[in-house]
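A single protein chain has been removed from this complex, and every other one stays in its place.
Chain lettering (A and B) follows the sequence in which the chains are written, and residue indices restart at 1 in each chain.
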Amino acid sequence: METAILKSPFKSEEYFVNMGPQHPATHGVLRLLLTIDGEVIKKVEPDLGYIHRSIEKMCERDSYQQIIHLTDRLDYLSAHINNEAVCLAVENALELEVPERVKVIRTILDELTRIASHCLWWGVMGMDVGALTTYFYGFRDRELINDIFEETCGARLTMNYNVPGGLRHDIHPNFVKRVKDFVAHFKTKLPEYDRLLTGNIIFQKRTKGVGVLSKEDAIAYGASGPVGRGSGYSCDVRIHHPYSALHKVNFNEALQTAGDAFARYQVRIQEMWESLSIIEQLIDDIPEGAIQVATDAVIKLPKGEFYQKVETARGELGVFIISTGTKNPYRLKLRSPGLSNLSLLNHITVGSKIGDLVAAMATLDLVIPDIDR
Amino acid sequence: MNIPLNISGPLHNWLFAILPPAAAGIFEMVIMALVYLAIFAVAGLFLVLLERKVAAWFQLRLGPNRVGYFGLMQTMADALKLVSKELTGTEKADKFLYNLAPYFVIITALMALAVIPFSSGFQAFDINIGVFFIIALSSIGVIGILLAGWSSNNKFAMIGAMRSGVQTISYELSVGLSLLTMILLTGTPQLSGIVEVQKNGWLIVQGHIPALIAFMIYMIAGTAETNRAPFDLVEAESELGAGFHTEYSGMKFAYFFLAEFINMFIIAAVAVTVFFGAWLSPFGITESIPWLGVFWFLAKTLAIVFLMMWFRWTFPRLRVDQLLKLEWKYLLPLNLMNIVLMALIVWLNLTIQF
Partner (left out) sequence: MTNEALQYVISDWFPEPEAVKLQFTQEGTQFLTVSIEADNLHELMWLLKHNKETCFDYLFCLTGVDWGKELGVVYHLESTVHRHIVVVKVNTTDRDTPCFDTVSDIWPTAEFHEREVYDFFGIQFHNHPNLKKLFLPEEWEGFPLRKDYADDVNMIVK
């Protein structure tokens, strides 16, 4: 040991830095314990649980209608899709066939949610690499979607619009017009996003070759959503296990092969275009009909195990219900995309700089309540 | 006590007529200091407001518009709030250095202001090594930042300070060399002399290609010197929280904040002095009205300040290794070649003179 010190006149020591739980780049109360040597990261260890509410335990106490309200609070940016996951699981268990109208409306709202979530991510992504202006551009467009949701669902963030068997109430008369207006508006704004950030040389330098995740690792670490697709791993639940009205639409899975932060960025931008296309295919002919099939006031699932996966804006959300035939689930597990995506953070950032960590983490698009369920 | 204070000849003469020379000199300096402090404070407050307005404009917002007409009193209100705030700090901070650091930063910024030629005669300290004086002062400022980061006993502040050191040492070279390029043209580092030379055309025109290159390098390096985006690694809020001033509050924080804006103003003012004819009007249109010099000087400076704000609100931030790569691999060699080119142009008399 002594000889080693003698050989190198400048002895360097590793030290620990607490990133979070109150840190701008962790987007919530995530704490990362960094081991760094100068600017170079040696190890990233996430410390979780600052906002854990034990939703899974609460679910065991609640009826299925009540559970839906809790899922809003998982990944609050994909609230509508989370609600849908539980509803689909319950409907499948009860073998309920929901009307076509419900399916189409659910899918349109899913894609609007996805665009809203990606808008917010895009703004925050820019902010994380130091371009503050993107934040406001992203929020400008997200507000329009929130307005649509407010008009139809009555809430802007935690919608609770889905109920087992259908929708809570019918869409607002303005819905179709406003969605069409938004699609037309957003088609002019997406190229603006590219002009402001995508083409910027500093941005490309900051993200290309940063946080590289190979396809094999993406699968092994259970990456899903844009994180997996950025590595060329076809993992879109909407393609492999279509639900609601997704079998009626044509869309491409946004795939990139580079596996770096820039690839994940491009996947999300591409996904916004795809979502617009899905909405356009469905918005013109929403079938007439009922918006609900009647269920019992107290829903009792048959005995058994039921799994439903959906594609949220962050990746694969799974709802695993073990039912013993009572009005409460015996065990309800929520497989959140965030925890798996977080687990690969150490893998992709070791050896890079602090700035790279922030850029790589921004493209993982973590929402902490989704991880701390 | 023979410092030329050209701002107001009559005041000088009057003071020396009624007071003994020593007292008159001191009295005059106190008046000058107060005048410049006032300029400093007003400029700082105005620039903060301007930045917020420009940012709002870029970001589809309105910006401050409640306090006073058009939000003009907003920064005044903020300053009052900062003055009244508690000065917090870390328990185990090196108290002496911790308290000293903001003054390093603010005093160097204030000193650099003294040599700026706002108009003909409106210059507190026309030293014959003006340009070098500014370069030297700007490197003292970084000591303040280093001290702040080191003494606050905070790891994020420490990383920020180290980044600042590395960044300023590197970009100092480019600022110095790009100004040196222009001194080849003027033959004097004295700022009033540089202005004099530009009566035959602004230096950016006189020196054409190398001057343009020098200006670009100067702007890049100058932005880096002031630690502003896209070179704001020192306070990179998404990485380090607030960087070196994480642990400062109240007026001590305000000193750092003000100094950043004054430094930006100084960088712009030096750019205007060296490249764009200082207070000279374009094509000599207001040659007959000398006091309009202040107007032209401020107009040009604010245009460049606006350019720097434009950088800040549109560009992402570089990474620390990219920052150093840009300087040592691209800007520095380019700069050295540019000096040779400029020397050739001056030697062969290829400058454009009106």
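Convention: contacts are C-beta pairs under 8 Å (C-beta built on N, C-alpha and C of every residue); 3 or more make two chains touch, one makes a residue touch a chain.
Everything numeric in this text was worked out from a predicted model, so none of it was measured.
Student: Under the definition given at the start, what are the shown partners of the omitted chain?
Tutor: A
Student: One chain isn't shown here. Among A:235, A:249 or A:267, which residue touches it?
Tutor: A:235
Student: Among A:154, A:287 or A:302, which one touches the chain that has been omitted from the display?
Tutor: If we include the chain that is not displayed, A:302 is the one touching it.
Student: Footprint of the hidden chain on subunit A, which residues?
Tutor: 48-49, 52, 54, 56-57, 61, 92, 217, 219-222, 224, 233-235, 240, 302-307, 309, 316, 318, 320, 322, 331, 333, 335, 339-340, 342-344, 347, 372
Note that only the chains that are shown with their structure count from here on.
Student: Between subunit A and subunit B, tell me the centre distance in angstrom, where each centre is the average of that chain's C-alpha atoms.
Tutor: About 45 Å, centre to centre.
Student: Would you tell me which residues of subunit A are touching subunit B in their complex?
Tutor: For subunit A paired with subunit B, touching residues are 15, 17-18, 23-25, 39, 126-133, 135-137, 140, 196-197, 200, 202-203, 205-206, 353-356, 358.
Student: Enumerate the contact residues on subunit B facing subunit A in the complex.
Tutor: Residue positions touching the partner: 55, 58-61, 155-156, 159, 163, 229-230, 232-233, 236-241, 313-322.
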